[in-house]
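Omission of a single protein chain aside, the complex is shown with its protein chains in their original locations.
Every chain is named by a letter (A and B) in the order it is written, and numbering of its residues begins at 1.
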Amino acid sequence: MEENIKKIMHVMRRAPHGSIYTYEGLEMILIMAAYEQDLSVAFIGDGVYALKKGQETEGISMKGFAKTFMALDGYDVEKLYVDRTSLDERGLTEEDLLVDVEVLDSAEIGRRMNEQDVVIHH
Amino acid sequence: MNIGILLKEGPYNHQASDTAYKFAEAAIQKGHRIDAVFLYNDGVINATKLGDPPQDDRNIAERWSALATEHGFEVLACIAASKRRGITDELMIRGGSITGLGTLTDIAIRNDRLLTFGD
């Protein structure tokens, strides 16, 4: 059944909390994870903020879903890519992130993106 | 070619639903098959039938309903996104229904293409 496995990449491009896209994107990833496809998640642009340590959302009455990204590993979603340029532009380093990720050059993420059957931006 | 469409934005606020519709129409005209339109985020509002735009404006929900029923595909609203926004089965257009994200995964798997439209 190998040929029926699709490569699906979710691309997180927005900052969390200001809109629902990141959160509902995460919900989509969690469901898709149960279908044993070749899933990956790339964090690009403001999307990298979703992984920032220390987010306290109580004051804005929103669910703090950042930690859910840590659980992805348990759903066998292990391919988490973060764009190095996006981190640099925002004065962030890998140390600032909640989750163990692969920090990659844009060209390398672009190469992996290009191998996908399906790409969904959130 | 078999095509799935993921529509992530509601009608009117943004052009996404119009572009998706125009694309679907053109694809069908060229002999391709639209397998399904899956609605996510505020996109679920595209499948509600109570909208009543002014006479000189397009009726986006009705237009989807007509295209879907004529060409045998479904307009599927995500259940989690629908519940969050107060969208129920009774509000669905003809050709529309509420389903889970697993269905989107199946759509992604079984089609030659999955196109996303949104904001």
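Just so it is clear, a contact is a pair of C-beta atoms (placed from the backbone, for glycine too) under 8 Å apart; a residue touches a chain by one contact, two chains touch by 3 or more.
We adopt the following convention: contacts and distances are computed from a predicted model.
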{"item": "Chain left out of the displayed complex - its UniProt protein name, from \"Iron complex transport system permease protein\", \"Universal stress protein\", \"Multidrug MFS transporter\" or \"Substrate-binding protein\"", "value": "\"Multidrug MFS transporter\""}
{"item": "Touch partners, limited to displayed chains, of the chain removed from view", "value": "A, B"}
{"item": "Of A:Ile20, A:Ala33, A:Leu98 or A:Val119, the one touching the omitted chain in the full complex", "value": "A:Val119"}
{"item": "Identified contact with the non-displayed chain, of A:Ile29, A:Ile44 or A:Val103", "value": "A:Ile44"}
{"item": "For subunit B, the residues touching the chain missing from this view", "value": "1, 3, 8, 15-16, 19, 22-23, 25-27, 29-30, 32, 113-119"}
{"item": "Chain not shown, touching residues in subunit A", "value": "13, 44-45, 85, 106, 109-111, 113-114, 116-119, 121-122"}
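What we mean here is this: only the chains that are shown with their structure count from here on.
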{"item": "Partner subunit B, residues of subunit A touching it in the complex", "value": "4, 6, 8, 20-21, 24, 27-28, 31-32, 34-35, 37, 117-121"}
{"item": "Subunit A-touching residues of subunit B, taken from the complex the two chains share", "value": "6, 8, 40-41, 80-81, 100-102, 104-106, 108-109, 114, 116, 118"}
